[in-house]
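One structure, pasted below without further comment.
Omission of a single protein chain aside, the complex is shown with its protein chains in their original locations.
Let's turn to chain A:
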Amino acid sequence: MSPVLTVEGLAVRYGAVEAVRGVSFHVDPGETVAIVGESGSGKSTLAHAALGLLPAGATVTAGRVLLRDTDLAAADDRELRHLRGRTVALVPQDPGASLDPVMRVGPQVAEVLEIHGLARGRAAALRAREALARAGLQPEQVADRYPHELSGGMRQRVLIAAALAADPALIVADEPTSALDVTVQKQILDHLTALTAKSGTSLLFVTHDLAVAAERADRVLVMRAGELVESGHPAQVFDAPRHPYTRELAAAAPGLDGPTARAGSTTGAPLMVLEGIDKTYPSRGGRTVDRPAVDSLDLAVSRGRTLALVGESGSGKTTVGRLVLRLLDPDTGRILFDGADVTSARGSRLRALRRRVQLVQQNPFTALNPRLTVEALIADPLHAHRIGSSADRRRRAAELVEVVRLPADTLHRRAAELSGGQRQRVAIARAIALDPELIVLDEPVSALDVSVQARILDLLRGLQRERDIGYLFITHDLAVAREIAHDVAVMRAGRLVERGPAATVLSEPRDPYTRALLDAVPDPRRHRPVTTPAHP
């Protein structure tokens, strides 16, 4: 049987930038192919080319894309519309932005069928419900709801239902789970692979996560700077990479094998202690009973050590970070810092605390004031505490830029001119400007590419060694926690379910929830049973 998708020597450019350079590959019927690469590698451009959906401004300079036997270049708009949804369907990246907010979910799925004239009216609605059921949702509960009433995972399932509705031969999934929690990611991916296996649909799957790709795909293609640098069976790509870049990616991908990065050392004196903390956000309207965001929590962070606070979205872990920073006040309980009660510190006492406790936030794109230069950003805490003359502060900023290993010429640039990794380094420089004793790191690497992630974690470990800083490291990613934490605390629905040395918690979890989290981490060595596509 001929391939569903054939890409031959494809080259795409945006103005002067070559996004894809001479890429060839094919997807056989029933096969799952993963394209792996970091941001800017051209992987999304490739996926969009397969749909004939290149954005305006993109130019195909060479090569061609064949969908079954149709050359997408030769097809006109009508033919393309006919192909999309029916022969090839897309599961987009962001489930929040990809559904029509003012249309009920059922009709949105039925729309695909009506557009292609496969069913209309009641028949279409019925088939839409079937598609929702196949995507693992309960149609009677979901079909009449609006997208905002569903969780992120449910919305992603709706998008999968819409993609599957017309039984396409090929599904293109562009980072389908990168916005979701690990356990939800696992469910969605399990479901997607099971569905495609059952119906013989091919899956072209774009991801930045080599581990996810290796775990799920029959074949992995690695892209870098617009070129296909390696392709092959996942076991081979991950365990015996041929190209140096793949080797780097495989090494950077945090996994759950081997010893934990950091053995639990002697326990230092606790630096920050939370005792019996409760926090409930008042809800508006008050129809539902308020569920506490944090429920009688005890936690301690020691000097020079990292406590990873792990949990899924909504578990209350970010609230804990904000309580520690005194951006929120607890309803009950005490917060002790270095032995002193700071639960209700205000004014100068609070400012004194802020010299010693700092923050690095999740999204480096919104964490830096866009109007200020890097120098002003890094010197801002010094300025706020009136430390040194302006010449001193400039000198200090220059030193700090070196400490976080940024080139010296970044000092006079603004955040918008820097990459995500560079911005996060600026945020780290700002956090250590005051020589704090504790830094709250709220998902500091979750918005970064894996190789950048590994370098940032490396920097953080180095800083901790040199400066004896305590880290409260908030993350949803157990593999990342394993790379940096001495101790791990697992949160669920506002409560701690398990805590202890990283090695113990991550290798012999006692709580079933911790075990579920661990199982959900993609494991590149747990390849799914290889379903070699039948070649008659």
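Keep in mind that, in the parts below, a contact is a pair of C-beta atoms (placed from the backbone, for glycine too) under 8 Å apart; a residue touches a chain by one contact, two chains touch by 3 or more; residues count from 1.
Note that in this section contacts and distances are computed from a predicted model.
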Listed names "Copper resistance protein B", "Peptide/nickel transport system permease protein", "Outer membrane lipoprotein carrier protein LolA" or "Alpha/beta hydrolase", matching UniProt entry of the absent chain: "Peptide/nickel transport system permease protein"
Per the touch definition above, residue among A:A133, A:A197 or A:L325 touching the missing chain: A:L325
Contact with the hidden chain (one of A:K279, A:R305, A:R354 or A:H476): A:R354
Identified contact with the non-displayed chain, of A:A62, A:A97, A:A123 or A:A194: A:A62
Residue among A:A75, A:A225, A:L336 or A:A516 that touches the chain left out of view: A:A75
Full-complex contact with the absent chain, from A:V105, A:V206, A:L274 or A:A367: A:A367
Missing-partner contacts on chain A, residue numbers: 49, 52-62, 64-65, 72-73, 75-77, 80-81, 325, 327, 351, 354-355, 357-359, 361-363, 366-371, 380-381, 383-385, 427, 430, 433-434
